[in-house]
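Excluded from the complex is one protein chain; the other protein chains are retained at their positions.
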Amino acid sequence: MGMRTIDSSKGKMRTTYMAILIPLGIAINFVGGQIASRLALPLFLDSIGTAIVAAIMGPFVGAVSGVGFNIISSIIGGNILSSLFGICNIATAFIVGFMTRAGKFKTVVHAIIATVAVALANALLGAPIAVVVYGGIQGGGVDLLVAGMLSLGRDILSAAFLARVPINLVDKGIAVFAAWLILMRLPDSLKNLAGGKKKIEEEQEEESN
Amino acid sequence: MIQERYKPTFLRKLYPNTKLWMSLGITFAILFFKNVWLSLAIMIASLIMIAYEKYILEFKVVMVSILIMAIMMFSINGTLNPVIDYSKDPVFILPLLNWKFYKEGLEYALTYFSRIAPLMASLFLLFRTMNMTDLGIGMYEGGVPYNVSFMFISTFQIIPVLGKDMNQIMDAQRARGLDTEGNLLKRFKAFLPVMVPVVANSIMRVRNQAVALETKGFNSTAKKTVYRDLPRTKADHFLKWLSILIAVSSVIYKIVITYVLK
Partner (left out) sequence: MKECIIQTQDLVHTYPTGVTALKGVNLSIYRNDKISIIGQNGSGKTTIVRHFNGLLKPTSGKVLLYGTDTTQQKVGEMSRKVGYVFQNPSHQMFCTTVKDELEAAPKNFGFTAQETKDAVEEVVELMNIKDVLNVHPLTLDYTTKKIVTIASVLTFKPDVLILDEPTGGLDEAGRVMLTNIIEMMHRNGHTVIMISHDMDYVAENSDRIIVMCEGEIIDDGVPEDIFLNAPVLQRAQLEPPQITQLDLYLENGNQSRAILSVKDFVDKYKQNIN
């Protein structure tokens, strides 16, 4: 196919692809949230774009997209400090990106592992950020769980963490799972625009056959 | 979204980077001077300006989240955190529920609230008066690489496009029998049939977009010409340096009281 010459794993073409996919990842995060609210679902589902871009273009590009999303949504939402949660999105991007590179984002089992890993990472990172920025209480549903934990005698940091584990399992977890499902449904030609070692090896194999 | 151009008021006429400097100045001031009265002053000033700029309606949403945050912060922290010694007398007791509010918790909540609320109000004001494309241009003129400024601007252009796609796709799926209004399980099941085509379509367009960008010289190393003229006035210079002054002095203040005046 003529497209063979436009190899996104190399040099300038990769920059162009990045310039398109990073904003797209951010937009997909937004759209996920919009669909969720149109369907009146009690979740955010706003990490799907990060996961998809990380799977297609690699962990670092995914991370940039994720942080970009947090910055922009904090601008729109009015609270600039919430962009610090971009650190959580970086974790999501890294986990999904590296798993994909290692070829381990293909089966249901992989998807489940990724889901749990992302959920734990988000809870682990999100808790201290919430404590440092907000003092632990954000003004959202998660705070009720935090209150519950506090009344059981825990300190604010561990309360924040424990409260976030189930919530992230559902929200971020479903997002990662959804990203995996979406990637499964894409035609093969689009699944990996990133290059990275594996793809170049595959292409060399193809050419020598 | 944040892109309307109404009649130019003072804030809107400012060069976008100036507002970035002002955001920096205000943020540093609130974080490092750590003064409740300062926070209150900024909060009131912001509210006045928001009313003046006629953004009250949009601000209502933010206002509601500030109020919810206030209620939850003060009630949860006030009663449960970080109380170490329950033998101290509570500041007051809520009548019906018999909740005990302690001084420590309330002060704790106040520290954080007086940081976040004025930030939310003032930055809301500054960013709502910015046109995002102008901000992207300001970034580029300020030395940010073209790629990054481009990505910033194109994000705000893609979001509404995907939103439109989403509406079309949701309608198309509903026309094939997808239930978007039933019980929670049915609505959950409706998520993917809408999300997958939106994402798949947008990714299918990526290849063509990449080729289009290439043919329009995206990667050329020549300096890009900016088409919009964003004026810089004396007010911009004054505000920029004032903000830098405030930011620096707040940092110095913080260093002084932490290390010098032990």
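In order of appearance the chains are A and B, and numbering begins at 1 in each one.
As a convention for this text, a contact is a pair of C-beta atoms (placed from the backbone, for glycine too) under 8 Å apart; a residue touches a chain by one contact, two chains touch by 3 or more.
Everything numeric in this text was worked out from a predicted model, so none of it was measured.
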Among B:R12, B:K34 or B:R174, contact with the omitted chain is made only by B:R174
Which of B:I26, B:M132, B:V196 or B:A210 sits in contact with the chain that's absent?
-> B:V196
Since one chain has been left out of the picture, which residues of chain A touch it in the full complex?
-> 184-187, 189
Chain B, residues in touch with the chain not shown (by the definition above) | 165, 168-169, 171-181, 192-193, 196-197, 200-201, 204
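As a working rule, only the chains that are shown with their structure count from here on.
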Averaged-CA centre spacing for the pair chain B and chain A, given as whole angstrom = 20
Of all residues in chain A, which touch chain B in the complex?
-> 3, 6, 8, 12-13, 15-24, 26-28, 30-32, 34-36, 38-41, 45, 48, 52, 56, 68, 72, 75-81, 133-139, 143, 146-147, 150-151, 155-156, 178, 181-182, 185-186, 190, 193
Residue set of chain B touching chain A in the complex reads 1-2, 23, 27, 62, 65-66, 68-70, 72-73, 76-77, 80-82, 108-109, 111-112, 116, 119-121, 123-124, 127, 147, 150-151, 154-156, 158-159, 161-163, 165-166, 170, 180, 184, 187-188, 190-192, 194-196, 198-200, 202-204, 206-207, 209-211, 213-214, 218-219
